[in-house]
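Below you'll find the structure I mean.
Left out: one protein chain. Kept in place: all the others.
Presenting subunit A:
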Amino acid sequence: MTRRPTIAVALDGAGWHPAAWRDPSARPAELFTARYWRDLAQFAERADVDLVTFEDALGLQSSTLWSTDERTDQVRGRLDALLIASFVAPVTQRIGLVPTVTTTHTEPFHVATGLQTLDIASRGRAGWRAQISGSPHEAAHFGRRTVPNVDIEALLAGDSEQIRAGLDEAREVVEVVRRLWDSWEADAIIRDASTGRFIDRERIHGAEYEGEHFSIAGASIVPRSPQGQPLVAVLGHQTIPYELAATSADLVFITPLDEAQSVSILGEVRDAEVRTGRTGRPLSVLAEVVVVLESTPAAARAALERLDEQNGSPLTSDALIFTGTPEQLLERIDAWTALGYDGVRIRPARLPRDLEQLADWVLPALGRSDAAGTTLRERLGFELPENRYTAAAAAAGAARQNGEAA
(Lines give C-alpha, C1' and ligand atoms only; values in the text may rest on other atoms or scores of the structure.)
Protein backbone atom coordinates (compact mmCIF):
# COMPACT_ATOMS: atom_id res chain seq x y z
CA MET A 1 0.00 0.00 0.00
CA THR A 2 1.38 3.38 -0.89
CA ARG A 3 1.17 6.03 1.75
CA ARG A 4 -1.17 8.90 1.30
CA PRO A 5 0.91 11.91 0.26
CA THR A 6 1.77 14.19 3.16
CA ILE A 7 -0.37 17.31 3.18
CA ALA A 8 1.15 20.30 4.90
CA VAL A 9 -0.68 23.60 5.01
CA ALA A 10 1.32 26.79 5.40
CA LEU A 11 -0.48 29.33 7.56
CA ASP A 12 0.49 32.96 7.26
CA GLY A 13 -1.63 35.98 8.14
CA ALA A 14 -4.77 36.16 6.01
CA GLY A 15 -3.19 33.97 3.33
CA TRP A 16 -0.33 34.17 0.89
CA HIS A 17 -1.81 36.74 -1.44
CA PRO A 18 -1.00 40.24 -0.23
CA ALA A 19 -4.63 41.27 -0.82
CA ALA A 20 -6.06 38.13 0.81
CA TRP A 21 -7.19 40.08 3.83
CA ARG A 22 -9.80 41.76 1.63
CA ASP A 23 -11.41 38.45 0.66
CA PRO A 24 -14.93 38.08 2.08
CA SER A 25 -13.84 34.99 4.01
CA ALA A 26 -10.95 36.80 5.71
CA ARG A 27 -10.96 37.97 9.33
CA PRO A 28 -8.40 40.76 9.02
CA ALA A 29 -9.20 42.43 12.32
CA GLU A 30 -8.54 39.13 14.14
CA LEU A 31 -5.13 38.21 12.79
CA PHE A 32 -3.54 38.81 16.17
CA THR A 33 -6.09 37.02 18.27
CA ALA A 34 -6.09 33.63 19.92
CA ARG A 35 -9.41 32.70 18.37
CA TYR A 36 -8.17 33.15 14.81
CA TRP A 37 -5.23 30.81 15.22
CA ARG A 38 -7.17 28.28 17.27
CA ASP A 39 -9.91 28.20 14.62
CA LEU A 40 -7.48 27.73 11.73
CA ALA A 41 -5.53 24.95 13.44
CA GLN A 42 -8.62 23.13 14.67
CA PHE A 43 -10.21 23.42 11.26
CA ALA A 44 -7.12 22.02 9.56
CA GLU A 45 -7.03 19.18 12.08
CA ARG A 46 -10.66 18.27 11.49
CA ALA A 47 -9.88 18.25 7.77
CA ASP A 48 -7.08 15.75 8.44
CA VAL A 49 -4.24 17.97 7.31
CA ASP A 50 -1.02 16.24 8.45
CA LEU A 51 0.76 19.31 9.64
CA VAL A 52 0.48 23.06 9.63
CA THR A 53 3.44 25.38 9.41
CA PHE A 54 3.53 28.89 10.82
CA GLU A 55 5.60 31.49 8.98
CA ASP A 56 7.79 33.90 10.84
CA ALA A 57 10.53 36.46 10.41
CA LEU A 58 12.39 38.83 12.68
CA GLY A 59 11.10 41.84 10.82
CA LEU A 60 7.98 43.32 9.33
CA GLN A 61 6.46 42.03 6.09
CA SER A 62 7.32 44.01 3.01
CA SER A 63 6.55 44.11 -0.68
CA THR A 64 10.24 44.33 -1.40
CA LEU A 65 12.73 41.61 -0.67
CA TRP A 66 15.10 42.32 2.23
CA SER A 67 13.99 45.86 2.95
CA THR A 68 10.92 47.49 4.46
CA ASP A 69 8.28 49.52 2.67
CA GLU A 70 5.61 51.97 3.77
CA ARG A 71 2.58 50.35 2.20
CA THR A 72 -0.62 50.61 4.18
CA ASP A 73 -2.73 48.35 1.95
CA GLN A 74 -1.23 45.02 2.98
CA VAL A 75 -1.12 43.05 6.20
CA ARG A 76 1.66 44.24 8.44
CA GLY A 77 2.59 42.71 11.76
CA ARG A 78 2.70 39.18 13.04
CA LEU A 79 2.99 37.09 16.15
CA ASP A 80 5.85 34.80 17.10
CA ALA A 81 5.34 31.48 15.29
CA LEU A 82 6.74 29.19 17.97
CA LEU A 83 4.34 30.72 20.45
CA ILE A 84 1.34 30.46 18.13
CA ALA A 85 2.17 26.77 17.74
CA SER A 86 2.54 26.41 21.52
CA PHE A 87 -0.81 28.08 22.01
CA VAL A 88 -2.67 25.70 19.70
CA ALA A 89 -0.86 22.61 21.03
CA PRO A 90 -3.20 21.86 23.95
CA VAL A 91 -6.35 22.55 21.93
CA THR A 92 -5.50 20.15 19.09
CA GLN A 93 -4.84 16.40 19.24
CA ARG A 94 -3.42 15.01 16.02
CA ILE A 95 -2.08 17.68 13.71
CA GLY A 96 1.65 18.39 13.42
CA LEU A 97 2.72 21.89 14.45
CA VAL A 98 5.73 23.27 12.64
CA PRO A 99 6.75 26.85 13.38
CA THR A 100 9.48 28.73 11.59
CA VAL A 101 12.27 29.75 13.92
CA THR A 102 15.21 31.59 12.49
CA THR A 103 18.76 30.50 13.11
CA THR A 104 20.64 33.74 12.53
CA HIS A 105 19.95 35.90 15.56
CA THR A 106 18.35 33.53 18.01
CA GLU A 107 20.09 31.62 20.75
CA PRO A 108 20.19 27.91 19.87
CA PHE A 109 19.51 27.15 23.52
CA HIS A 110 16.19 29.02 23.46
CA VAL A 111 15.30 27.44 20.10
CA ALA A 112 15.99 23.96 21.44
CA THR A 113 14.06 24.34 24.69
CA GLY A 114 11.17 26.15 23.00
CA LEU A 115 10.70 23.34 20.50
CA GLN A 116 11.09 20.66 23.16
CA THR A 117 8.37 22.36 25.15
CA LEU A 118 6.15 22.50 22.07
CA ASP A 119 6.77 18.79 21.64
CA ILE A 120 5.80 18.15 25.26
CA ALA A 121 2.70 20.36 25.20
CA SER A 122 1.53 18.76 21.93
CA ARG A 123 2.43 15.23 23.08
CA GLY A 124 4.87 14.68 20.24
CA ARG A 125 3.60 16.79 17.38
CA ALA A 126 6.35 19.41 17.10
CA GLY A 127 8.45 20.19 14.07
CA TRP A 128 10.76 23.05 13.23
CA ARG A 129 11.27 24.91 10.04
CA ALA A 130 14.77 26.27 10.40
CA GLN A 131 15.26 29.45 8.43
CA ILE A 132 18.08 31.92 8.10
CA SER A 133 17.52 35.64 8.28
CA GLY A 134 19.43 37.16 5.43
CA SER A 135 18.27 40.72 5.55
CA PRO A 136 20.25 43.71 6.71
CA HIS A 137 17.16 45.33 8.22
CA GLU A 138 16.57 42.35 10.48
CA ALA A 139 20.21 42.43 11.56
CA ALA A 140 19.69 46.07 12.52
CA HIS A 141 16.97 44.97 14.96
CA PHE A 142 19.67 43.14 16.89
CA GLY A 143 22.54 45.49 16.29
CA ARG A 144 25.12 42.85 17.04
CA ARG A 145 26.41 42.44 13.55
CA THR A 146 25.70 43.39 9.97
CA VAL A 147 24.91 40.98 7.20
CA PRO A 148 26.19 41.67 3.70
CA ASN A 149 23.73 42.76 1.05
CA VAL A 150 22.80 39.84 -1.13
CA ASP A 151 22.82 40.34 -4.90
CA ILE A 152 19.32 39.04 -5.59
CA GLU A 153 19.74 38.87 -9.35
CA ALA A 154 22.79 36.71 -8.95
CA LEU A 155 21.11 34.59 -6.32
CA LEU A 156 18.11 33.97 -8.54
CA ALA A 157 20.46 33.09 -11.37
CA GLY A 158 21.84 30.32 -9.22
CA ASP A 159 24.72 31.90 -7.30
CA SER A 160 23.92 30.62 -3.85
CA GLU A 161 27.54 30.96 -2.69
CA GLN A 162 26.64 34.36 -1.25
CA ILE A 163 24.43 32.77 1.37
CA ARG A 164 26.83 29.99 2.24
CA ALA A 165 27.99 31.61 5.49
CA GLY A 166 24.43 31.99 6.76
CA LEU A 167 23.63 28.41 5.86
CA ASP A 168 26.80 27.07 7.43
CA GLU A 169 25.84 28.88 10.59
CA ALA A 170 22.35 27.39 10.32
CA ARG A 171 23.91 23.93 10.03
CA GLU A 172 25.78 24.54 13.26
CA VAL A 173 22.64 25.80 14.96
CA VAL A 174 20.68 22.71 13.92
CA GLU A 175 23.53 20.51 15.10
CA VAL A 176 23.64 22.22 18.50
CA VAL A 177 19.88 22.10 18.83
CA ARG A 178 19.89 18.39 18.04
CA ARG A 179 22.63 17.79 20.58
CA LEU A 180 20.59 19.65 23.18
CA TRP A 181 17.56 17.53 22.28
CA ASP A 182 19.64 14.42 22.90
CA SER A 183 21.27 15.76 26.02
CA TRP A 184 18.85 13.93 28.29
CA GLU A 185 18.47 10.23 27.68
CA ALA A 186 14.87 9.08 27.83
CA ASP A 187 15.19 7.51 31.25
CA ALA A 188 17.32 10.14 32.97
CA ILE A 189 14.64 10.93 35.56
CA ILE A 190 14.72 8.07 38.03
CA ARG A 191 13.06 9.48 41.18
CA ASP A 192 14.80 6.94 43.33
CA ALA A 193 13.54 7.69 46.82
CA SER A 194 15.78 5.05 48.40
CA THR A 195 18.94 6.91 47.37
CA GLY A 196 17.39 10.37 47.27
CA ARG A 197 18.36 10.80 43.63
CA PHE A 198 15.91 12.52 41.33
CA ILE A 199 18.00 12.05 38.21
CA ASP A 200 20.68 9.70 37.04
CA ARG A 201 23.25 12.28 36.10
CA GLU A 202 25.18 9.73 34.03
CA ARG A 203 22.31 9.89 31.55
CA ILE A 204 22.47 13.64 31.04
CA HIS A 205 25.14 14.97 28.70
CA GLY A 206 26.41 18.43 27.89
CA ALA A 207 26.01 19.64 24.31
CA GLU A 208 29.68 20.71 24.37
CA TYR A 209 29.97 22.26 20.94
CA GLU A 210 32.84 24.28 19.59
CA GLY A 211 32.12 25.46 16.06
CA GLU A 212 33.15 28.13 13.64
CA HIS A 213 30.33 30.50 14.60
CA PHE A 214 29.85 29.85 18.28
CA SER A 215 30.42 27.46 21.11
CA ILE A 216 28.12 26.23 23.80
CA ALA A 217 28.39 24.03 26.87
CA GLY A 218 25.94 22.25 29.09
CA ALA A 219 22.79 20.21 28.66
CA SER A 220 19.27 21.36 27.88
CA ILE A 221 17.18 22.30 30.87
CA VAL A 222 14.30 20.28 29.39
CA PRO A 223 14.13 16.49 29.72
CA ARG A 224 13.76 14.43 26.56
CA SER A 225 10.52 15.24 24.75
CA PRO A 226 8.10 12.64 23.33
CA GLN A 227 9.65 12.63 19.87
CA GLY A 228 13.15 13.12 21.18
CA GLN A 229 13.97 14.97 18.02
CA PRO A 230 11.11 17.03 16.60
CA LEU A 231 11.18 16.86 12.80
CA VAL A 232 13.34 19.51 11.14
CA ALA A 233 12.32 21.07 7.84
CA VAL A 234 14.20 23.37 5.48
CA LEU A 235 12.84 25.30 2.51
CA GLY A 236 15.36 25.42 -0.33
CA HIS A 237 15.59 26.85 -3.82
CA GLN A 238 19.26 26.35 -4.49
CA THR A 239 22.09 23.89 -4.29
CA ILE A 240 23.55 25.10 -1.00
CA PRO A 241 20.20 25.05 0.80
CA TYR A 242 19.63 21.53 -0.56
CA GLU A 243 22.92 20.57 0.99
CA LEU A 244 21.83 22.10 4.30
CA ALA A 245 18.65 20.04 4.09
CA ALA A 246 20.62 16.91 3.24
CA THR A 247 22.99 17.28 6.19
CA SER A 248 20.58 18.66 8.77
CA ALA A 249 16.89 18.18 8.00
CA ASP A 250 14.24 15.48 7.89
CA LEU A 251 11.96 17.26 5.45
CA VAL A 252 12.74 19.58 2.58
CA PHE A 253 10.28 21.94 0.95
CA ILE A 254 11.15 22.69 -2.70
CA THR A 255 9.68 24.91 -5.36
CA PRO A 256 9.28 23.28 -8.79
CA LEU A 257 7.47 25.63 -11.15
CA ASP A 258 6.75 23.15 -13.94
CA GLU A 259 7.02 19.49 -14.97
CA ALA A 260 10.64 19.72 -15.98
CA GLN A 261 11.70 21.33 -12.70
CA SER A 262 9.65 18.82 -10.77
CA VAL A 263 12.03 16.20 -12.08
CA SER A 264 15.25 18.19 -12.06
CA ILE A 265 14.99 19.70 -8.57
CA LEU A 266 14.10 16.38 -7.02
CA GLY A 267 17.21 15.01 -8.73
CA GLU A 268 19.28 17.86 -7.32
CA VAL A 269 18.06 17.10 -3.82
CA ARG A 270 18.96 13.43 -4.17
CA ASP A 271 22.37 14.42 -5.56
CA ALA A 272 22.91 16.68 -2.57
CA GLU A 273 22.13 13.75 -0.28
CA VAL A 274 24.77 11.62 -1.99
CA ARG A 275 27.32 14.44 -2.12
CA THR A 276 26.97 15.22 1.58
CA GLY A 277 27.07 11.56 2.52
CA ARG A 278 23.64 11.52 4.10
CA THR A 279 22.91 8.25 5.86
CA GLY A 280 19.68 6.89 7.21
CA ARG A 281 16.27 7.87 5.99
CA PRO A 282 16.25 9.95 2.79
CA LEU A 283 14.80 13.44 2.98
CA SER A 284 11.06 13.59 2.81
CA VAL A 285 10.44 15.95 -0.11
CA LEU A 286 7.40 18.20 -0.30
CA ALA A 287 6.55 20.45 -3.23
CA GLU A 288 5.47 23.98 -2.44
CA VAL A 289 2.38 25.35 -4.11
CA VAL A 290 0.34 28.52 -3.68
CA VAL A 291 -3.30 27.71 -4.35
CA VAL A 292 -6.43 29.57 -5.38
CA LEU A 293 -9.22 26.99 -5.51
CA GLU A 294 -12.66 27.49 -7.03
CA SER A 295 -15.19 25.19 -8.63
CA THR A 296 -14.16 26.08 -12.17
CA PRO A 297 -10.77 27.02 -13.59
CA ALA A 298 -12.21 30.29 -14.83
CA ALA A 299 -13.57 31.19 -11.41
CA ALA A 300 -10.19 30.49 -9.83
CA ARG A 301 -8.41 32.65 -12.38
CA ALA A 302 -10.94 35.39 -11.86
CA ALA A 303 -10.48 35.21 -8.11
CA LEU A 304 -6.73 35.62 -8.50
CA GLU A 305 -7.20 38.50 -10.93
CA ARG A 306 -9.46 40.25 -8.48
CA LEU A 307 -6.88 39.94 -5.73
CA ASP A 308 -4.12 41.08 -8.08
CA GLU A 309 -6.17 44.08 -9.01
CA GLN A 310 -6.80 44.98 -5.40
CA ASN A 311 -3.09 44.67 -4.75
CA GLY A 312 -2.15 46.77 -7.75
CA SER A 313 0.16 44.14 -9.21
CA PRO A 314 0.14 40.43 -10.03
CA LEU A 315 1.08 37.99 -7.34
CA THR A 316 4.67 36.85 -7.53
CA SER A 317 6.04 33.89 -5.66
CA ASP A 318 9.05 31.65 -5.38
CA ALA A 319 6.64 28.73 -5.70
CA LEU A 320 4.16 27.56 -8.30
CA ILE A 321 0.95 29.59 -8.26
CA PHE A 322 -1.87 27.20 -8.89
CA THR A 323 -5.33 28.38 -9.90
CA GLY A 324 -7.93 25.76 -10.62
CA THR A 325 -10.36 23.28 -9.25
CA PRO A 326 -9.80 20.88 -6.37
CA GLU A 327 -9.75 17.99 -8.89
CA GLN A 328 -6.99 19.69 -10.85
CA LEU A 329 -5.00 20.16 -7.68
CA LEU A 330 -5.44 16.46 -6.93
CA GLU A 331 -4.04 15.66 -10.37
CA ARG A 332 -1.06 17.88 -9.66
CA ILE A 333 -0.46 16.16 -6.34
CA ASP A 334 -0.78 12.74 -8.01
CA ALA A 335 1.76 13.75 -10.62
CA TRP A 336 4.24 14.82 -7.95
CA THR A 337 3.64 11.65 -5.97
CA ALA A 338 4.28 9.58 -9.09
CA LEU A 339 7.64 11.33 -9.45
CA GLY A 340 8.66 10.37 -5.93
CA TYR A 341 7.55 13.38 -3.92
CA ASP A 342 6.34 12.58 -0.44
CA GLY A 343 3.71 15.28 -0.52
CA VAL A 344 3.02 18.98 -0.77
CA ARG A 345 3.11 22.06 1.36
CA ILE A 346 0.08 24.03 0.29
CA ARG A 347 0.10 27.77 0.73
CA PRO A 348 -3.52 28.94 0.70
CA ALA A 349 -3.69 32.25 -1.13
CA ARG A 350 -6.72 33.18 0.96
CA LEU A 351 -7.47 32.15 4.53
CA PRO A 352 -9.73 30.57 5.40
CA ARG A 353 -11.28 30.31 1.89
CA ASP A 354 -8.69 28.09 0.24
CA LEU A 355 -8.23 26.01 3.36
CA GLU A 356 -11.99 25.39 3.37
CA GLN A 357 -11.85 24.29 -0.25
CA LEU A 358 -9.04 21.89 0.60
CA ALA A 359 -11.03 20.53 3.51
CA ASP A 360 -14.21 20.09 1.53
CA TRP A 361 -12.83 18.61 -1.64
CA VAL A 362 -9.15 17.74 -1.72
CA LEU A 363 -8.46 16.01 1.55
CA PRO A 364 -11.55 13.77 1.50
CA ALA A 365 -10.50 12.57 -1.95
CA LEU A 366 -7.05 11.66 -0.63
CA GLY A 367 -8.53 9.57 2.15
CA ARG A 368 -7.64 9.74 5.80
CA SER A 369 -4.07 9.68 6.86
CA ASP A 370 -3.19 6.06 7.57
CA ALA A 371 -0.98 6.93 10.52
CA ALA A 372 -1.33 4.55 13.43
CA GLY A 373 -0.01 6.79 16.15
CA THR A 374 -0.40 10.29 17.37
CA THR A 375 3.03 11.85 17.07
CA LEU A 376 4.13 13.77 14.00
CA ARG A 377 6.84 11.21 13.39
CA GLU A 378 4.36 8.37 13.47
CA ARG A 379 2.00 10.28 11.25
CA LEU A 380 4.67 10.82 8.60
CA GLY A 381 6.19 7.36 8.96
CA PHE A 382 9.39 8.35 10.74
CA GLU A 383 10.94 6.09 13.35
CA LEU A 384 11.59 7.33 16.84
CA PRO A 385 15.21 8.47 16.63
CA GLU A 386 17.82 6.83 18.74
CA ASN A 387 19.48 9.08 21.29
CA ARG A 388 23.13 9.45 20.30
CA TYR A 389 24.31 9.03 23.89
CA THR A 390 22.16 6.01 24.57
CA ALA A 391 23.43 4.52 21.32
CA ALA A 392 27.03 5.29 22.24
CA ALA A 393 26.60 3.73 25.67
CA ALA A 394 25.04 0.63 24.13
CA ALA A 395 27.85 0.37 21.58
CA ALA A 396 30.47 0.73 24.30
CA GLY A 397 28.70 -1.94 26.33
CA ALA A 398 28.59 -4.30 23.36
CA ALA A 399 32.27 -3.68 22.59
CA ARG A 400 33.14 -4.45 26.19
CA GLN A 401 31.19 -7.68 26.06
CA ASN A 402 32.81 -8.66 22.79
CA GLY A 403 36.16 -7.88 24.30
CA GLU A 404 35.40 -10.09 27.26
CA ALA A 405 34.14 -12.86 25.01
CA ALA A 406 37.22 -12.74 22.80
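Just so we're on the same page, a residue touches a chain if its C-beta (ideal position, glycine included) is under 8 Å from a C-beta of that chain, and two chains touch if they have at least 3 such contacts; residues count from 1.
The rule we apply is simple: contacts and distances are computed from a predicted model.
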| item | value |
| --- | --- |
| Complex member absent from the view - protein name from UniProt, among "Glycine dehydrogenase", "F420-dependent methylene-tetrahydromethanopterin reductase", "(2Fe-2S)-binding protein" or "Autoinducer 2 import system permease protein LsrD" | "F420-dependent methylene-tetrahydromethanopterin reductase" |
| Which residue of A:Gln310, A:Gln328 or A:Thr374 touches the chain not shown here | A:Gln310 |
| Touching residue (missing chain; options A:Leu79, A:Leu257 or A:Ala302) | A:Leu79 |
| Contact partner of the left-out chain, one of A:Ala57, A:Leu155 or A:Ala186 | A:Ala57 |
| Option touching the unshown chain, where A:Ile7, A:Leu40 or A:Ala89 are the choices | A:Ala89 |
| Positions on subunit A contacted by the hidden chain, ascending | 19, 21-22, 26, 28-29, 32-34, 37-38, 57-60, 68, 70-80, 82-84, 86-91, 105-110, 113-114, 116-118, 120-121, 123, 137-138, 140-144, 184, 189, 191, 193, 196-201, 204, 214-219, 221-223, 310 |
